[in-house]
Structures are given as structure tokens and as C-alpha cells.
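Here the complex is missing a single protein chain, while all its other protein chains stay put.
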Amino acid sequence: MSTTTFGGVPADEPTAATEPSYLTSENTIASWLFTRDHKRIALLFFASVTFFFFVGGAAATLMRLNLAAPEGLLQPAVYNRMFTMHGIIMVWFFLIPSIPTTFGNFFIPMMIGARDLAFPRVNLLSWYVFNLSGLVVLFSLIMGGADTGWTFYVPLSTVYANGYVLAAALAVFINGFSSIMTALNFVVTIHKMRAPGMTWMRLPLFVWGIYAVSVVMLTATPVLAMDTFLLAVERFIGIGLFDVRHGADAILWQHMFWFYSHPAVYIMILPSMGVASEIIPVYARRPIFGYAGMTIALMSIAILSFFVWAHHMFVAGISIYSGVFFSLMTFFVAVPSAIKVFNWTVSLHKGRISFDAPMLYALGFVLLFTLGGVTGLMLATLAVDVDLHGTYFVIAHFHYIMVGATVSAFFGALHYWWPKMTGRLYPEMWARSAAILMYVGFNLTFFPQFVLGYLGMPRRSYTYPPEWQSWNLLSSAGASILAIAYLLPLLYLGWSIFWGRKAGPNPWRASGLEWATPSPPPKHNFEETPVVALGPYSYDPENDTFIDQEGVLHAR
Amino acid sequence: MPADTELMPEMQYATLAQQGETAQFGMWVFLTQETIFFGALIFTYFLYRTTYPHEFAAAAKDAVLWCGTLNFVILVTSSLTMVLAINAAAQDVRPNRMVRWLIMTVVLGCLFLVVKGYEYYLDFQDKVVPVVAFEVKPGEGSAGVLFWVFYWVATGLHAIHLTIGIGLVLYMLLWRIRRGEISPAYYAPLEVVGIYWSFVDTVWLFLYPCIYLVGRS
Partner (left out) sequence: MTIGPEIDARRAGAFPFVVAWIVILLTAGISAWTAFLGLGVWAPVIQFGIALFQTSLLFVLFMRLKGAPSLKWVCAVSGFFWLLFLYGLSMTDYANRQGWPPTQAAGRSQLESHQDDR
């Protein structure tokens, strides 16, 4: 039985809150800018990452407009700065922070039955440091940007590049502190502040996903910090530890960069996996299949992600034996990801599935992640990578995962938790249309790029031979559809804040602790500390009942 | 807040003990990250020293051993004074003993920076400052400068971390202790600063053989 009418999700009568919600409890600007409430900080982060999403998206729009025809639109030097800034902004200012700082901040305390994170002031500081790094990157962008690619390879970035490389590198360095602070907060909170009865194996998988991502952030980001710091030193003084004139190794930059940046791509996907594991049980009305396997898979992905980085460097000049080792490890890291895909799929079996917008996004996530993942295996194959490295095949591969999967999950989470965060229901038909439009637009944008890569089109190039124009035109056309699909939620979600139907505490009849509070929640989350009796996802599709984590049965 | 008023835990904690434990754990998590930060830098040193042992040995002759060793002694002693301050915080109702040991710690920390500053002055005289005042010494080839880039980056970052540590101890002295917030009932903030301080010392334990014990024979 699916809910189909316009805004017509049966909602409980909104409960009379005994204290005002976190949104209305104080109304001054200072109460927002100096808040310690994790929920408000989540919204502050949401504003920042959304802003940067559109800045990075603007760069992408210009790139796709340029690539619609071989004659192009932008000057080559400008195109180079566009793809560089697109990469930097999307990676560090949207993809890495997005789900952890918005939904992680908002819901981790609630899901574990806590009143806030362990270190609320560190949380707020993280937002300010994020914005500081944002200002530096905007400065770099406005002054003309860098053209080294988001990967800043030396000696291009240290010696030969013109442009605001130093500012861009410093922005990334500062941004790392924000990541580390957020990750530290989550690790400590999840270890130390779970409600009585909330054992590790009763945690929702979203919490496990955030925990895994935080471990990766904490252990990978310092290496990037050192790498960008050394880059800045070398660029600034003219000599450094990557300086080939003095016998140093330029590839050392790449080793240290990818030691972080490969785990970084898992930083971008692990929270999305957590989101999918939250949404699918609710809309299939079934427990997730293989909960223990899912937690082991999450932690395995986190650890194994550290063993594969040089698969980005197969043709950079590393030892062939090293290449063999990293290729093998890359095949291994695919295994836990595949296990998760199997488990999500099996979780649908004999479920009572409803195709509401969050479910559409979650299903899209699984499909797009799978396609991105198997193309990653193709790239992991040494001999194949020799031909595909540096082509559009690679671009298509990572966009399937980062955009297809992660952004889908972000939108899924946004719709799923929208009623809880705002106390309003979004218009369901608009949301479903946007989800489907996004799926179509996404595939139209990026599938042709697999073909282009196979045909040999190199990446980071402002032009291409005319015989490839039809594929490029398809891709650019898809991008325009994708843009609409991204803008639509701005409109209808914005509308719903003022005129959407009021939501009750648990419009989706979900079992997590966060749904046991009013919508929107009060400032202190819980009146009394919850006592947890059960694991998550105790849904029964046959009788359409569920048992929440405190042990209360909810009949239809 | 006067010392006799009961200190309440923050709203997300059930007890002060939980708050203190969590703060300490948070500092340990932070130090994991710091270990990797400095460890990555030392990796570059490890790579280049194993690749260019003779060049590094020749270049490192100009490292001022007495300054490095004196600083080693100063810093380890400051770890001792810090730990004694924490013992005093846990044992004494009056803060006097704790304050004395903390002042000692600050003094030692500042002394480290003074010795380091003097060493930097000597380094300028010895012309081992890349780009600014650098002379290639016999036997060091073109790779010897890599040692000195490492030296300036490593000791510079270490000095910054130490300065932050001094700042934290001063914050404890001038703010928290003055307001009576550190007492045998709750002294976790001081423990957290102490852990950080000893970690800054740990970094020097590794930088010392990296910089001062190369090529001495």
C-alpha cells in the first residue's frame, strides 16, 4: 500500500510540545550564530554546503556549455580554471561535508538517545572554520582561480602554474581542520554518549556509517594537511620536499595526496550508504537484511580504503610491482561494497514497498552506485587502466558514485528527514517527479561519458575532435535536465516551509529514536533519557506494524 | 564561580565524571590525528634519508647538538612539572602547589622557545636557511637542502604546537583556576591539557634523533 495523494501522508495529530521547538526557542541572529545546539548547527552547515553546491554547479554548467561543441565557449585557460574550481569546491565544500555535517549533526545525537554531541562548541567552531576555508577558496576563485586540477600535482602546482594555487591549497588545508573537528565529535559521541540499552549492535546503520566515515576522516585528513602544507611552503619559497632539482620525488606528492584522497572518496560514499540503509527498511517495511554483515562491511570498507590509493597512479611512474599490489587490493575493497548492494536488494524481498520520494532516491542510489562500482573494477585492472586513465571513462565512473550515488542519497535523506527537521510535509508528487527527472538527467549526462572515455576522449580538455560531438551534446543536454532536477527541490521544499502540511512526530512510521520526538524536535531532544530495548528496523510487512527501539509496538 | 559552589556538568552529560572522561577521550582521538600529521612529515624524512644517507649526514653536521639536547631536557622536565601539577590538582584543596608547577611548566615551555630562537639565529649564521641564507656544504650535494627544508618545517610546526600548549596552560591558570573551576572534584580540563603537552614532548622525542643525531661519526 503506497501513499499517493498530494501531500496526503496520514500524519498523527501533532502533539502539543511541552517546550518550544529548536527552531523557535530563541529568535535572534546571535542565537543562531552562537548556538551550541547540534540541530541549529546542522542547518547552518546545510546552508553553507548548499551554497557551495550551486557554486560548483555553476562551474559545471559552464563546462558543459563549453563542451557542447568543439569550438567551445570559454578560453582554454578559463576552462582549466573551471574544472579545477569545480573539483575543489564539489569535493571539499560539498561532497565531504554534506551528509555528515547536516544529517549527521542533526540526527546522531537523536538516534543514540543523547541531548547533544560531546563537544558542542567544537561543533560550532567546525562551522566557522569551514566558512573561513570557504572564504579563502572564494577569494581564489574570484581572483581568477587555479588551473592545476583539484589534484594539485607537482611540479605544475609548485613551479609552473600561474593563478591562485597558494590560496586554493591553503583553503583545502584549513578545510581539513573542519573535517577533523566534526569527525572527532562523532567518534567520541558515539562511543561515550549512547542511551542505556543502546549497544553497538542496536545502533541504526546511519550511525555506523557516520562512525566509519569519522574514523576515515580522522586518520586520512592529517596526511592531506601535511601534503598541502608542504605544497604551500614549496610554492611560497621556491624550494621544497617535492623538488626534483634537488633529488626529491614529485610522485611523493601524489602518494601523500592519494593516501588521503582515496579514503576521501569513501568518506563521500559511506554516509550515503548509511542513509540508504535507513530509508530502505522504512519504505519496504522490512528489517535490513544482514545487519551484522552491513556493519562489518562498513568498517571493512573504511580500513581497506587505505590500501588502494596508488590505483590513481598506475601510469604515473610507480613501480610495476607496487601497481600489482594496489590493483589486487582495489579488487578486495569492492567486495564489502558488493555485499552491501546484495543486502539492500534482498532487503526489498517480500517487503511492502511504497515508492515515495526518499525510496526513489534510495533505489536510484543502489543502481547508480552499482554501475559506478563495477566500472571502478574495470579501472582497477592494470592493463585496462593504461588506456582508460585520464579519459572520460574515469570521469563517468566517479560521477556515477559521487553524483549518482552520494547526491541521490543526500536528496533522499533531505526528503526523508524533512518532516522531522522542519515540522512540514513536502508535496509528494513534486518530489517524486524531481527524483525521476534527476535519475533520467543524470544518466543522460554521464552515460555518454563512458562511451567517450572508451573512444579515447581525454579529460580536462576544453575541446575535442568533431566526431565526438554527438556524445558530448547528449551529455550537455542531460546536464540541463539535471540542473532542473536540482533546482526543483529548492522551490517545493521552500514552499513547504510556509504552506506545507504540518507533520506529526512520525509520518513515515519509522522505528528510530529520532521519530519518538515531536516534529520539529525541542531544543533538548528528549524529555527523559530513552531506554533502548531493541535494535533498529523492527518492521513487520505482513501485519504492517513496527516496534520502535524502546520496545513499543505500533499497530496500523 | 566560587570554589564551594557545585560544578554542574553540561546539559548533554549525566555526570561530571562522564564529562571528564569524554573530554580526555576526545583529546586522545585528537592526538591520533596529530600523530599521523607529524608522522607523514617524518615519512618524507625517512624516504630521503634512506635514499641520500651521505648527503643528509653531511648536511646535518651543522645542526646545533647542544641546543637540541638542552631543549630535550627542558621539554621532558616540563612534562614532569605538568604531571606534578595534575597530581596537585587532584590532591590539594588549595590551588597553590598546582599553580606553582603550572607556572614552572610555562617557564620551561618559554625557555624552549628562547633556546630554539637562539638556535635559529645560529642557523642563519651557519647559512642553512634554504633560499634565504643557504650555502651548500661539502658532501651534501643538491639533496642536502632537503634535510634543511625538513628541519625548518618540522621545528616550526613543533614550535607552533608548543606555543598553543603554553597558551592552553595560561588559559588554565588565568581563567579556569582563577575562577576556582579546577579542584579535586573536577580537574579533567587540566588532564586534557597535560595529555596534549606530553604529546608535544613526544614529537620532540622523535625529532631529536631525526635532526641532531645524524652524521656525527
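As written, the chain order gives the labels A and B, with residue 1 at the start of each chain.
Note that contacts are C-beta pairs under 8 Å (C-beta built on N, C-alpha and C of every residue); 3 or more make two chains touch, one makes a residue touch a chain.
As the structure is a computational prediction, the values presented were derived from the model and not from experiment.
J.: Tell me which residue among A:His255, A:Arg424, A:Arg509 or A:Lys523 touches the hidden chain in the full complex.
T.: Here the residue in touch with the unshown chain is A:His255.
J.: Check the options A:Pro76, A:Pro196, A:Gly317 or A:Gly494 and report the residue that touches the missing chain.
T.: Reading the full complex, the residue touching the unseen chain is A:Gly317.
J.: In the whole complex, what residues of chain B lie against the chain that is missing from view?
T.: Spelled out for chain B, the touching residues are 24-25, 28-29, 31-36, 39-40, 43, 46-47, 49, 51-53, 65, 69, 72-73, 76-77, 79-80, 82-84, 86-87, 89-91, 141-143, 184, 187, 191, 194-195, 198-199, 201-202, 205-206, 208-209, 212-214, 216-217.
J.: Hey, which chain A residues sit against the chain that's not shown?
T.: Counting over the whole complex, chain A touches the hidden chain at residues 159-160, 191, 219, 223, 244-245, 247, 249, 251, 255-256, 259, 306-307, 309-310, 317-322, 325-326.
Convention: only the chains that are shown with their structure count from here on.
J.: Taking each chain's centre as the mean position of its Cα atoms, how many Å separate chain A from chain B?
T.: 36
J.: Mind pulling up the chain A residues that touch chain B in the complex?
T.: Chain A reaches chain B through residues 109, 114-120, 180, 184, 187-188, 191-193, 218-219, 221-223, 225-227, 229-230, 233, 237-241, 243, 245-249, 252, 256, 259, 524, 529.
J.: Considering the complex alone, what residue numbers of chain B touch chain A?
T.: 10-14, 18, 21-22, 25-26, 29-30, 32-34, 36-37, 40-41, 43-44, 47-48, 51-52, 55, 130-132, 141-143, 145-146, 149-150, 153, 157
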